[in-house]
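A single protein chain has been omitted; all remaining protein chains appear in their positions.
Read from first to last, the chains carry the letters A and B; within each, the first residue is number 1.
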Amino acid sequence: MTEHYTLRVNGRDHEVDGAWLGESLLYVLRDRLGLPGSKSGCEQGECGSCSVLVDGGLVCSCLVLAASAVGQEITTVEALGGPHDAMSVVQEAFVSEGGVQCGFCTPGLVMAVHDLLVRNPEPTDLDVREAISGNLCRCTGYGRVLAAVRAAVGAGGVAGAAGAAGAAGAGGRSE
Amino acid sequence: MTDTATRTRARPRNRLGDSAARPDGIAKTKGQFAFTSDLWAEGLLWGRTLRSPHASARIRSVDVSPAWRIPGVLAVVTAEDVPGSPTYGLDEPDQPVFATDVIRYAGEPIAAVAADHPETARRAMEAILVDYEPTDGVYDADAAFDAPPVHPNGNVFRHIRLRHGDPSATGPVVVEGTYEVGMQDQAFMGPEAGLAIPSEDGGVELFISTQWLHVDRDQVAACLALPADKVRLTLGGVGGAFGAREDVSLQVHVCLLALKTGRPVRMVYSREESFHGHVHRHPARIWMRHHANADGTLVKIEGRVVLDGGAYQSTSGHVLGNATCFATGPYVVPNVVLDGYAVRTNNPPCGAMRGFGAVQACFAHESQMDKLAAACGLDPVEVRLRNAMGHGDRLATGQVVDGVLPTRECIEAAAALALPPPAHDDWMARPGGAGRTTEAADVRRGIGYAAGFKNLMYAEGADDYSTASCRLRDGYAVVTCAAAEVGQGFVTLAGQIARDVLGIDDVTVAPADTVTIGSAGSSSASRQTWMSGGAVEAACIAVRQKVLDAVAARTGGTGLALVDGRIVSEDGSVDIAVADAAPGVEFEATEEFHHRPTSPLDENGQGDAHVSLAVVCQRAVVDVDVELGLVRVVQMAVGQDVGRALNPLSVQGQIEGGTAQGVGLAVMEEIVLDHGRIRNPSFTDYLIPTALDMPEVVATLIEQPEPGAPFGAKGVGEGPTLSSHAAIVAAIRDASGIDVNRCPVRPQDLALAARPSRAPGGSEGGGA
Partner (left out) sequence: MTVACPTRLEAALDALASTPGAHVLAGGTDLMVEVNHGGRRPGAVVAVGRVAELREWGVEDDGMVRIGAGVTYTELMQGALAALAPGLAEAARTVGSPQIRNAGTIGGNLGTASPAGDTLPVLAALDAEVHLVSPDGPRRLSLSDFITGPKRTALRPGELIAAVRVRPAVDGDTQEYLKVGTRNAMVIAVASCAVVVEPSARRVRVGMGSVGPRPLRATDAEAWAEGHIDWATGALDRADEFGRLVAEAARPIDDHRSTEAYRRHAVAVLARRGLARGLRGIGGMAA
């Protein structure tokens, strides 16, 4: 493989040029593809701030070798909601329930919650806690985050266009 | 929306007292909010710092030439390249920008590099050759007193001698103990980040995640030998702070690299570097002896507090101030003999962390209160109620509490909250979780209480003022304040205040920087609601008055007031929307807000040193598997003195978040040192609570407006960290019967303890 490859992110192909092949997917998303929504909190897979979907599975993008993700469908937080201020049901719930303080863990948490509700639309409290156990938050103590998940479930979860990851379609964020 | 004139318009939910939504919430959930580490500039370079692996060493030589030989490296800087002050520091400028001939802590910076790729910067940093000669160091705080000086300023940062009342008083009941608190880390999620851009005038612009823009600017300017107005700091998005961003970390380094290269330089710490790059909570060893009457009322408290400040002073003197002044707890005690020491060692430097010394003191005084309860045959709630301090009582520093201090109400509120039901019959609800270590029969449930208090704002004569401006034009207002938003929601509150005072909805809070506005002081000491809230209120009130004056002049109306977004005169002849009051005219005001003056402490630790106090009580319910020493915190119940809840959802967020940090300190968080080296500088081994570790948190807000506080509101940020850890350890003692005297409690502290000194509590509901 050469230092040029193509990644499919949020439904669009992105060319990666002049890269060092040891770069993580997190680095490439943030520093090469103009998608800084995923955050770098530990580079060890311990904090979950970098969570993305790869072929529909929730993983830490800091632990994905970007060059090995060629041919896979990558979904980042930028795919959620819609253009401008349009938010998914989960994102709206995070805002309305006070689940956001500094916001550094928020994109990763929102991805984890989206993933949970796709797989389990009516999770118990313990289900939710286990599903977000890979997302560290230092500000909220998780109380309002759990409230946000409950509110999101009550508002229809991720079913339908308003809720689902990637429903906004291709292209990452609007310019 | 109705058309009929008689229907009142629904009040918008964005004024004081409402759970107004954060203005930056949408951007944060969409990943569009720009943290400093997200900022980018054309021609950006990456910076890295070289840090010492040794805690105590002489530097024989530094050879940076191997770094320069790596293609893509554009600058390598050491102490020689620092044009101004070689040192900085909040209380005392004793901390070198780069070490020269002496290393005093593991992690101390020696050099920095700038390169065109982060991997190149890392390789260049590692290529620098440093010839160290390790030396013997001081790693125990008590040993520091007699050890050779770690620094020419000596090994004692501060000694506070506190004498109150009659030192010879005694009581018939005496309990004593020595308590230890381990080194906690703030562990914010967003690592240190800064982007420095050199300016055409020879100055530098710095985008920085910090708690206090202006104090950073002053230190950077001094080190770079630049006038303050050539060092322009703008707050980038901050990923949490909790005290770790009060001190300078990368600010001077990244600015120096930018000036050297003539290009923008970004520095973002890795998590490992972050653990080494900021101050930690002071570990403490506290001895206390309580004398009381048979009915549990306190007669005298004696104590010795020793805080390990690590290699450099930071704010150790003030942390000690809190640890000593509040060491007796929120209780009336007529006689106090206390000595507090903050000492220098070769351990990592310690400074501000949420709770700032009162956290450590609380563990000691609350452990003592439980011992006292047992000795007097009282329950833990009763012994605290019998001694509860309130308005009109005197602190150990002699100051009379002239504000609100509802200690009694907080204790009663925490005790009154419903206890949780027995745990679900599910591995995940028991100690050990998915590790399936523990069955219901292995569990003992325990309950513990702890109350704590501390001051709001700075103390001992400090004038930590704030500044804000308000500009109003055509019914749209911009509030400017340099108060650092670190997640706590000041930007939300600022908008609520402006809307409340001006009666309009269209309010924007401008970005914080050092150029357009004066200092707002630090986002710490639970002070911003009072100080910057006060400044914003004052600026908006001034603008409101200007608007009223302008309308009065134009209309001749009298007795004008601003009501519900309209300017109305007493006789009703004037009734104009604020937006229409003076089309095209901008009204502006900038106000500085100061709190009332305080005094220093005298040679006996006496003085009116504090502006205001806030008190809290927490009750913890824990399930303990004593045989394995595993703990599950089941519920935290909080009674907190808030004055007035200006944004209830924000207050709840602070209580839950602060309590989480107390859970961490109680059962899992500790920086483990080996001869000054951090053994666990990663989230793999510095464990903070996950969603599976956090209990339900229930809270009652005690709202007794504080006289002299803007809006009557007290800051709520530190309250929940003051006593949550102590309550949990008390509950662990109750469940296990083991007299644990340190936090965090480790499994071996329970599982391998000698025979319990009393029967386990075995409170109801140990498992389904």
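Assume a residue touches a chain if its C-beta (ideal position, glycine included) is under 8 Å from a C-beta of that chain, and two chains touch if they have at least 3 such contacts.
Quick caveat: nothing in here was measured; it's all calculated off a predicted structure.
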| note | Contacting the left-out chain: of B:E439, B:D463, B:D549 or B:D564, that is B:E439
| field | For chain A, residues in touch with the removed chain | value | 1, 20-22, 24, 43-46, 48, 51, 57-60, 62-65, 67-68, 70-71, 112, 115, 130-131, 133-135
| Contact set of chain B toward the excluded chain (per top definition) | 119, 122-123, 126, 270, 272, 428, 432-437, 439, 442, 627-630, 632, 667-668, 672, 674, 679-680, 683-685, 687, 689-693, 746-748, 751-752
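We take it that only the chains that are shown with their structure count from here on.
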| request: Express in whole angstrom the distance between the two chain centres, defined as the mean CA positions of chain A and chain B. | output: 29
| note | So, in the complex, the side of chain A touching chain B is made of residues 20, 22, 27, 30, 36-44, 46-47, 49, 76-78, 80-81, 85, 87, 91, 94-98, 100-107, 110, 126, 128-130, 132-146, 173
| query | What does chain B use to touch chain A in their complex? | reply | 19, 21-22, 24-35, 37-38, 117-119, 186-191, 237-240, 242, 268, 270-271, 424, 426, 428-429, 434, 486-489, 649-650, 652-653, 656-661, 682-684, 688-692, 694, 696-697
